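To start, I am sharing the structure in question, which I have written as structure tokens.
One protein chain is absent from this view; the other protein chains keep their places.
Order of writing sets the chain letters: A and B. Residues in each chain are counted from 1.
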Amino acid sequence: MEKITFAGLEINKISIFGLLFNKTMLLGYFFMALAMVGIYEIFDVRYFSAAANAHASGLNPTDPALKEAMRLAVFGDVGEVNRNIPWTLFIVNYMYMIYTGSGVIFIVALAELMGFHVIAKAAAGFMAVGLSMVFAGLFTIATDLNMLNMLWMVLTPNISAGMWLMLPLYCTYIPFVLFEIYLLLTNKREWAKRLALPILVLSIGVDLVEYYIQAKLFSMNTARHLWTEFPFLTFYFIISAFVSSLGVMGIYSYLVHKNKEEYNELMDLIRKAMLFFVSILALYEVFGYMTVDKDWSFFNSFRPI
Amino acid sequence: MNYAMALDYQNCINCKACEVACKEENGVQLGADKQRIWVGVVEGTIFGKPFANLYPSQCNHCIDAPCVSVCPTNASHFAEGGIVKVDPHKCILCKGCMEACPYDARFVDDTMVAVDKCTFCDHRSLEAGGTTACQATCPTKVRLFGDLDDENSDLVKLLKTKRFFFQKEYTNTLPKLFYILPDDEAYAKQSVSHDTIIHTWEDIKPLYEEAKNRRSKEWKK
Partner (left out) sequence: MVARKVDPMPAWRDEDYVKVPEGKFKFVTGRHAQFTQSSTVNNIMLLELMHENYLWINDKEAEKLGIEFGDTIEVTSRVGQVRIKAYPTPKIVPQTVFYIHGFGAKSEGMTFAHRNGASDNEIIEDTIEPVHGCANMHDTLVTLRRV
């Protein structure tokens, strides 16, 4: 196939039509359509659904739309979130995507550092998967937040808040990972090789910082007992992210490397690592059940159902 | 100025006049889930004899408020008198404060697309002796709003004569809703769990003054 060389990268030359309409992109369009439905729903409920306040009936007592809104408020369900479950499926999806995605990136960097050549050969593909999952997570959270007021993140920042630290974190994390992928793909081998090790060590540091900030953010969630306390939560997040990202790496290997000769070795490695991290996670959970909140564990284990 | 409220909760009759008054005064969104203030009900039986305890409650306006420290845009802030408020124009709806609040005092107001909470009715000219809508409407005089710094205020006079406790004191947020312990020992035993710490004004005053001096720099005019 014809190649274009751009900044040391070799890119396959295909037509615009071939780029936009192929099997992979059609799957992508399907997911984008689903995302559009989700965005439509959240915007509909947030900005266009009827919500009445206590003064409305006094100001405009004969409005039939207001009457319907009041009926819905009192006899039905109103609003996008309930006060006892402020963090909904959006946050669940965000956490899964972000943790698994950055877990993939973290694991690949660790494997490269420890000298697993099979992983190192497929590293760029894995990292791209991880980064796209991070993007999916960020997209989810952008849908959930009120983006109209996002400017205040810059104008009046509260720099000690975990939630605010996400902004500088991802502003550095994403370019950093992109650069890492570039280094893996580029054919300007000379300086890429020289940069590889420091960037690798730095990326592991960035990954640790990321999980640390995530733990700072989510430790306020007091209802999740097994998540224990910040900063121990960092390790829990890292281990559980490893488990789910190894699963994603397994699926990716099955889809991409199935007909290649390194497939068996790759899968074997993933299987072993998975077993290792699942057992660590199990130990952690057992330990958590025994130490974190005994009343809660007892209630959860032995309550009549 | 350090606004606080005392609740003589044994007088509460669960008429919920305070909830309606709050909604009418502040134009809060309709819906059972959207309450700035509420009456907590604990029901149960002791040896087959049923009882119900009523704990009228609202935002505790904690001195060390966790909701303020987790807010990424400083939309949650301390106003004058230590009142914890939300600036709806800055709220990005991350709902972190709702998770962080030990009392679940916050909710999403869908008419403003922002988090909303009790403001101690700070538009009712509190400095000139105004009071909150919930206190003004309460038929059994459960609530008493006042200034902790003013030794001659009704609030401090009441706290000096009574013993009191806080809800969820173990979260260490220094809440400012003082629940007055009933004089009737039997009722007090039934309505307060055995591990609740009972305070007097003498032992709590230095703690709250020190905390106020530490945090009052952040209070906005």
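The rule is short, and it goes like this: a residue touches a chain if its C-beta (ideal position, glycine included) is under 8 Å from a C-beta of that chain, and two chains touch if they have at least 3 such contacts.
In this text, all values refer to a predicted model and were calculated from it rather than measured experimentally.
Asker: Any idea which chains on screen the missing one touches?
Answerer: Missing chain, whole complex, touching shown chains: A, B.
Asker: Touching residues of chain B against the unshown chain: what are they?
Answerer: Touching the chain left out of view, chain B contributes residues 13-17, 19-20, 23-24, 30-32, 43, 45, 48, 50, 52.
Asker: For review purposes, identify every residue of chain A that touches the missing chain, sorted by number.
Answerer: Contacting residues on chain A, toward the hidden partner: 54, 57, 67, 70-71, 73-75.
As a working rule, only the chains that are shown with their structure count from here on.
Asker: Could you state the distance in Å from the CA-based centre of chain A to that of chain B?
Answerer: Centre separation, chain A to chain B: 37 Å.
Asker: Any idea which chain B residues touch chain A in the complex?
Answerer: Per the stated touch rule, the residues are 23-24, 26-34, 66, 69-75, 89-96, 98-100, 102, 104, 106-111, 113-114.
Asker: List the residues on chain A that touch chain B in their complex, please.
Answerer: Going by the criterion above, the answer is residues 45-47, 49, 51-55, 69-70, 73-74, 78-84, 86-87, 144-150, 152-153, 155-158, 160-164, 166-167, 217, 220-222.
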